[in-house]
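Sending over a structure as structure tokens; questions will come in a sec.
Note that this complex is displayed minus one protein chain, with the remaining chains in position.
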Amino acid sequence: MKLALDAVLVATLLVLALFSLAARQARASAIGFMGFGLVLALVWVRLGAVDVALTEAAVGALTGLLLLGATSLATPAAQPSRPLRLALAGLCALVAGGLAFLVLEAPDPAPSLAAAAVEPLAALDLGNPVTAVLLAYRALDTLLETVVVVLALIGIWSLAPDADWRGAPMVPGADAPSPPLRLLARLLPPVGLVVAVHILWIGADAPGGKFQAATLIAAMGLLVLMAGLAPAPKLGNTRLRALVVGGPALFLALGLLGFLVPGSFLAWPEGLAKPVIVLIEVALTTSLAVLLALIVLGPGARRPRA
Amino acid sequence: MAASSPAGYLLVLALVVPVIGLLGMSVTALIGLRRVEFVAFPVLVAGLAVAGAIATTVAETGEALTYVVGGWAPPLGLALRADGVSAVMLAMAALVVALVALNARALFCADDATPDGRRAFAFWSLLMGLWSALNLVLVGEDLFNLFVALELLTFAAVPLVCLDGRAATLEAALRYLVFALIGSALYLLGTALLYGRYGTLDIGTLRELTQPDLATHAAVALMIGGLMAKAALFPLHIWLPPAHAGAPAPASAVLSALVVKAPFFLIVRLWFDVLPGPPSLPAAQVLAGLGAAAILICSVVALRQERLKLMIAYSTVAQIGYLFLMFRLTAEPGVPAWQTIGWTGGMLQLVSHAFAKAAMFLAAGMIAEALGHDRIAELAGAGRAAPVSVFAFGLAGLSLMGLPPSGGFVAKLLLLNAATLAGAWWIAAVISVGGLLAAAYVTRVLKRAMATPPAPLATRPVALSRELTALTLALVAVALGLVPLQPFELLAIGRP
Amino acid sequence: MSGPTLYGLAAALLVGLGLYGVLAQASPLRRVLAFNLMGAGVFLMFGVAARRGAAAGLPGDPVPQALVITGIVVAFAATALAVMLMRRLAQTRAEEAAAAASSAPAEHG
């Protein structure tokens, strides 16, 4: 019965993947991809990775939004020649076949760090091992990953025309928002914020955490902007910039404090691990929410003259 | 796994110092500064000092530096490690970045609040991100941590390509991004396979565990394939020339000198530290064969270019080819790779090319500023308009051609000797022909530049101090020719 | 066949499909979409390794799960950069074409 459910999920996943690759219209393909993301989130639940499922559902929606917004850019371009496509198809089939063979030949019992990851949890006072991996054992990855996101935003800002780069980005639809959207943008954000804070707070002990919460807050912010309830912020604004770098800066500063107590970079003092981690998560959530929203909005732009 | 060395914290500083600069640049107004480059220069000085301290510590103790981040020992946690090769490359990266920054200061000096501030803000922030990413690639010990480093490098490098905002450079940047992303995806796929097989991503732990089975070989092959696309190894190089030629000259210098070396360095790590047992000769032949094709074909293409910067970019692809010869030339039965002259030759080629190519791009940038264009056919008069830059270009050219006295000469001589010792005559022939082709494309430019123009030229003056940065880089490339012609101790420190 | 094996095979197919899409599609937007499909396949490979490594009372090995979370965010950033590059490229092309169209008659006339 459970295997049947898995089989249905896998079949749906592959059909949606094929559809979004092969659909004629770019918009259909982007919508197909959003459906793919939702099914993928269910697959992650089936794989026992609820944290990943939440992240996939939240971030996948933003990715879908980006792709959907770019469908007008799909320019018809020349396909590679038929023999070349056949050769590429052969190569890709070889890769897929090889991977499938390796999946079937995987070692049994599988190697795992699960036991090693659980052992220090009590000392850290954390209940969710994924949070422990992200903010203790492999905190350097997480720190650098937030730097990656900051760098992506700077890269996107650098694409602006010279005169507009410190100005506000264009918000699609904000000039003539429809009344129902304005209603939604008034009703939903408070609920969304409560849910985000809940997800963030339980993240230390149960599935949830900063990425999921930040994506939710970013989505609420985008909704408010797209409904025209608030103007898009100017990208040169110092307070906005401070929000963007504040989280990573605090994370880095606390990491460097680790050199003094307890004596290692990105190590947390004994007994204080949980408060420090929660503090970092709150700061990172704020910064990531702003970052993700700004990334979706894009570089500064001039409003087209009416 | 070894515990942290007493001076291991230096490795953390090498990563963190540029990141502090990057974060500070976004909020210059908050910290009371009006210009982004005022943040950059203290950071550059600090970063140089850290790189210098790492190099001297490794050279003095004769042991690799290690650091266990957060006290969480691998395989659960992450380790950083700098052996002799890493230490040399950290110092190289710091020197190149610092000299390029001195050259770039005049180009990217706008006030943060003005419209022109966009280019300055983007250039300095991205340069900081790029430097941190490079340092992490050089000292990372965990394959996923290295993935993050590669992505950091991509996100810093791609926007540098299209700072001028023209459609042609935006297109080059987009193509670069697509290649880089395919490369990362393949690399990450191999990482997933390795985790599924061994339950660890720490290179030091993997070294003890890897078995010569299909899963391991497939994983490493996928990773090397992805890295080849990022390192622009022929025939996956097509993204490089438009990207490196389209960027502003200081950005091109960093991209060509340093950024393409990062994936190559990771291929070396995978080849010698992750693959079990002695490397397979056929696989080494394939890599060396692609390298040889890059040398021959791209040198000829460089010879036919009409734009100076495009010519230099094609020369980069050709010179990267030499690096891949190393895999064949270090495969001596019974001798560890790092005791062969092929190892020293390959590493020396990497370092001397970095200095020579950075010098060349900076010099080309100065020449283009003086003349207002970079068409090779109309370079006449450049020798008078920017004599120091043309001289620096020529000196750097010595290294690319492999003529004495230069680092490139010693590197290519070592590779040639290694090829003869290994009986790989075809490699020896390719190295010789490659030198001749490089001589052809460098002298072609020099001849035009030294010619007298048909009519007096309207040239713009260029600052001598900026020309001197190019010259300094070229002189370093020449000075590397003093390295002894034998397996070099420093490059073998910390190898198992 | 067990659940994780099934998902592993799906991951292999997704990687193959995505790779073909990235290499063989002409439009940049579809390439980016295909890159995301391939990324999903790669992440699923980690997910399968995590599920197979379930131990110590956990439904899966938390280390690869955390790696996937990091990876998803990085892939989002990459998609965003690519989309913004495409958008800017389309704008700049239109501007340059307009500029060329307006300056061409002036030069020749």
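Order as written gives the chain letters A, B and C; numbering starts at 1 within each chain.
The definition used in the following text is that a contact is a pair of C-beta atoms (placed from the backbone, for glycine too) under 8 Å apart; a residue touches a chain by one contact, two chains touch by 3 or more.
What we mean here is this: contacts and distances are computed from a predicted model.
Novice: Of the options "Monovalent cation/H(+) antiporter subunit G", "Spore germination protein KB", "Cytochrome oxidase subunit III" or "Class III extradiol dioxygenase subunit beta", which is the UniProt protein name for the chain that has been left out of view?
Specialist: For the chain not displayed, UniProt's protein name is "Monovalent cation/H(+) antiporter subunit G".
Novice: Check the whole complex and report which displayed chains the hidden chain contacts.
Specialist: In the entire complex, chains touched by the missing one are A.
Novice: Among A:65, A:188 or A:202, which one is in touch with the chain left out?
Specialist: Looking across A:65, A:188 or A:202, the contact with the absent chain belongs to A:188.
Novice: At which residues does subunit A meet the chain that is not included here?
Specialist: So the residues of subunit A touching the missing chain come out as 178, 180-181, 183-184, 187-188, 191.
Simple rule for what comes next: only the chains that are shown with their structure count from here on.
Novice: Using the stated contact rule, I'd like to know whether B-C or A-B comes out ahead in C-beta pair count.
Specialist: Top pair by contacting C-beta pairs is A-B.
Novice: Using CA atom averages as chain centres, what separation in Å is found between subunit A and subunit C?
Specialist: The answer is 13 Å.
Novice: Rounded to a whole Å, what is the gap between the Cα centroids of subunit A and subunit B?
Specialist: Centres of subunit A and subunit B (C-alpha means) sit 31 Å apart.
Novice: Quick check: what residues of subunit A touch more than one other chain, meaning two or more?
Specialist: In subunit A, residues 95, 99, 106, 110-113, 117, 137-138, 141, 145, 148, 152, 155-156, 159 touch at least two other chains, as defined above.
Novice: Name the residues of subunit C that each touch 2 or more other chains.
Specialist: 15, 18-19, 23, 28, 45, 48-49, 52-53, 61, 63, 67, 70, 74, 77-78, 81, 85-86, 88
Novice: Quick one: which bits of subunit C touch subunit A in the complex? Just the residue numbers, please.
Specialist: 1-21, 23-30, 32-34, 36-37, 40, 43-45, 47-63, 65-70, 72-81, 83-88, 90
Novice: Along subunit C, where are the residues that touch subunit B in the complex?
Specialist: By the definition above, subunit C touches subunit B via 15, 18-19, 22-23, 28, 31, 35, 38-39, 41-42, 45-46, 48-49, 52-53, 61, 63-64, 67, 70-71, 74, 77-78, 81-82, 85-86, 88-89, 92-93, 96.
Novice: Please output the residues of subunit B touching subunit C within their complex, sorted ascending.
Specialist: Touch list, subunit B to subunit C: 76, 144, 147-148, 151, 154-155, 158-159, 162, 165-167, 170-171, 173-174, 177-178, 181-182, 184-185, 188-189, 192-193, 195-196, 199.
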